[in-house]
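Apart from one protein chain that is not included, each protein chain of the complex appears where it belongs.
Moving on to chain A:
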Amino acid sequence: MPAVSKGDGMRGLAVFISDIRNCKSKEAEIKRINKELANIRSKFKGDKALDGYSKKKYVCKLLFIFLLGHDIDFGHMEAVNLLSSNKYTEKQIGYLFISVLVNSNSELIRLINNAIKNDLASRNPTFMCLSLHCIANVGSREMAEAFASEIPRILVAGDTMDSVKQSAALCLLRLYKTSPDLVPMGEWTSRVVHLLNDQHMGVVTAAVSLITCLCRKNPEDFKTCVSLAVSRLSRIVSSASTDLQDYTYYFVPAPWLSVKLLRLLQCYPPPEDAAVKGRLVECLETILNKAQEPPKSKKVQHSNAKNAILFEAISLIIHYDSEPNLLVRACNQLGQFLQHRETNLRYLALESMCTLASSEFSHEAVKTHIETVINALKTERDVSVRQRAADLLYAMCDRTNAKQIVSEMLSYLETADYSIREEIVLKVAILAEKYAVDYSWYVDTILNLIRIAGDYVSEEVWYRVIQIVINRDDVQGYAAKTVFEALQAPACHENMVKVGGYILGEFGNLIAGDPRSSPLVQFNLLHSKFHLCSVSTRALLLSTYIKFINLFPETKPTIQDVLRSDSQIRNADVELQQRAVEYLKLSSIASTDVLATVLEEMPPFPERESSILAKLKKKKGPGVVSELEEGKKDSNSEINGGVEPTTSTASTPSPSADLLGLRSTPITGSAVPSTGNLLVDVFSDTPSATASVAPGAEENFLRFVCKNNGVLFENQLLQIGVKSEFRQNLGRMYLFYGNKTSVQFQSFTPTLNIQTKPVDPVVEGGAQVQQVLNIECLADFDEPPMINIKFRYGGTLQNITLKLPITINKFFQATEMPSQDFFQRWKQLSLPQQEAQKIFKANHAMDSEVTKAKLLGFGTALLENVDPNPDNFVGAGIIQTKTIQVGCLLRLEPNIQAQMYRLTLRTSKETVSKHLCELLSKQF
């Protein structure tokens, strides 16, 4: 039974709750609930109309059952009925039910809105507040549509009660957040700003939240609020601790309102008006001064409220970043908190100092606390606090303290919580690279990272060390020596083997003069790890081995033996087997010159954003890191071309696509007559497209003549995969755009003129987006449609133009026919222009199975027993277009001795014969 039963206390409800509490088991509870649900259902369905009280009680029970975690699928109608009750408590329960169990049922929303409308118009403040609460709680678009223009009126009307104004302000805020487009700006907005002057503190408290939100969206329109906010804040800050009566909280005047006002001011730069600015600075100083005064109460509520204002004031000071005096005072204040006995304050001080560290005015002041922060990293008992300490060390790091901070972080790593190890690894790697004065320190640091926390060293980190070693010849010898030493350890992390393998493969020669690290010693050392490693590492090591054969000819016999052994050359893994076979062959047939060319030292990597930094950004969200980077950029410019933070810009997608005029004379510029289908002219929109087709794309394109799926394009950033299917004169193509980097692509716009589903303009790092094209072949054609892809990667615009792998043979319908039919048709197509013939050299091994597969992929039927020579291939098919059909016969005669083919095509249309012959001849 309840200790206190206030108000009316629905007895039936209390009994039910007691019953539930007395249930000994989950099963018993469920049984009791089901019984109750059945009871309520029957009451709701019963013939006897329920009175308001019963309805309220049952609705309340349903609510209770819902809160226990059970689904409720009825009772909404009864709740809606309660809304129109004129008894306050019934209405109230009805609204509560709606607020907690929002239902998207549009029928119901209309009824709810009706009830709300009536209550808003009732002029009864309690009813008005209830309905406003409901809108604020549900905040759906339908409600915004219904009330977004009404509520501003209520808010600024002269005769509106204060409590209604408060609810109206926050209700409007909620609607503005969900549907800003539906809230009309107008005359009311200027009057809202003046609520900052309202006599009622509650009204100001509610209104500031609304005003802050409006300011963020339209700073210019609401500029006047700055001076009003400053004077309001000033009045609060300078008031005696009892002036504000019930708005004073544990001797702190209006803490919530103060925090909100300080937050509002953070929407703007420092005030231009000197008087306003002076007043504000005075306020901020007063707040800082108060922090030094002895507390007016020992209660934690007092200090929390006071410090809440202090921290918000510091945020504002950091936001302005223009008052050195205030910044340094803020920093000192936070410094005191770093050693406070309250864990909460230590946590917040570390967090807040992180942002101070990026200001040029306070960076040095923050640095003076380094020992305290290091101590926090070592001794704090709460991992969330240690995490803040690590963040702060990262933020305060510069060239002067990098070695100390990196070494502290490294030693912390040995005992760090698993949850934050990866992040610490990334931070150490970034700092080491950024502040490396000599690169041997950098190499040592990264190898230490691998040694201490190998499992948490992501690919990005060890790729990066290799990139840097390759790009800087002054560190290569040292790197080779160090990895060689590190690999001596009996158990070393696989990542160490990877880095070691790669670096020795490139620069092992630099230490080969020392007999202790002679070529064979190096090889044996690496090979002793080989069997413990995963496939990918072993693959890497095999490449190291072939590089060794080039670097050190004397190792050739040993390495060839290894490559030749069954465990390599017959390895179950295709990749390993292939590498073994190819490297073995390469090493035995290639001359020294060829070998030296093929296995030349890797060229320097292009400098771009550090992949590690990108990864950390991804982990922490873009804002956090770039803020830190921005502040420190100046100090690191000389190293590695700097690490530029990327800024995000989004743009609207224009996934218009241009596909398939599919006419044989494309360059007319006139659009295909609209046939009401999906297709639009490809050529009129991209006249210059062919000029700049991406390199290597032509080869890829040709590979799609005989197949429908595969990778159409790939470079370092982007991979485009294709899946397509064709039937008669129709086709569907799926394009998959894969981002191979860890950085977002922005403004991603593949352009064709076809109706396709829009493509998201942002492709996240490592993510793939898909685009579907529907294709119809209107007439026969030679030139494939083009696609142009533009996107932003980092700061630069990438622009790629490709031929879409849609060729006329895709619309083949295979045709089976007996021998005599074939010859009969062959003879019918005997006009010289109907035939196209080509004799060409084989580019691939002349395997009849492969040839068959290609011809089938080309789309024709393969006709057996037609050609008297069994080595020859004969095929037939009909090309289906919307306007015409073109019958095709083909004959392919391989000549193994000469390694040549003769291909003959006969179709009813000259251009088609030529084009097909052209396409197919490039396939063998």
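One rule holds in what follows: a contact is a pair of C-beta atoms (placed from the backbone, for glycine too) under 8 Å apart; a residue touches a chain by one contact, two chains touch by 3 or more; residues count from 1.
What we mean here is this: contacts and distances are computed from a predicted model.
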| item | value |
| --- | --- |
| UniProt protein name of the chain not shown, from "Ethylene receptor", "AP complex subunit sigma", "Mediator of RNA polymerase II transcription subunit 9" or "Transmembrane channel-like protein" | "AP complex subunit sigma" |
| Touching the absent chain when the full complex is considered, from A:Gly139, A:Pro271, A:Gly731 or A:Pro750 | A:Gly139 |
| Option from A:Asn118, A:Gln301, A:Ser322 or A:Asn895 whose C-beta touches the chain left out | A:Gln301 |
| Options A:Glu78, A:Glu312 or A:Glu422, residue touching the unrepresented chain | A:Glu312 |
| Residue of A:Asn113, A:Gln166, A:Gln568 or A:Thr741 in touch with the missing chain, whole complex considered | A:Gln166 |
| Option touching the unshown chain, where A:Lys87, A:Arg110, A:His194 or A:Arg727 are the choices | A:Lys87 |
| Residues of chain A in contact with the chain not shown | 1-9, 11-12, 14-17, 19, 21, 39, 43, 53-54, 60, 63-64, 67, 69, 71, 87-89, 92-93, 96, 99-100, 126, 129, 133, 136-137, 139, 163, 166-167, 170-171, 173-174, 176-177, 180, 201-202, 205-206, 209, 212-213, 216-217, 246-247, 249, 254-257, 259-260, 263, 301, 304-305, 307-308, 311-312, 343-344, 346-348, 381-382, 384-385, 387, 621 |
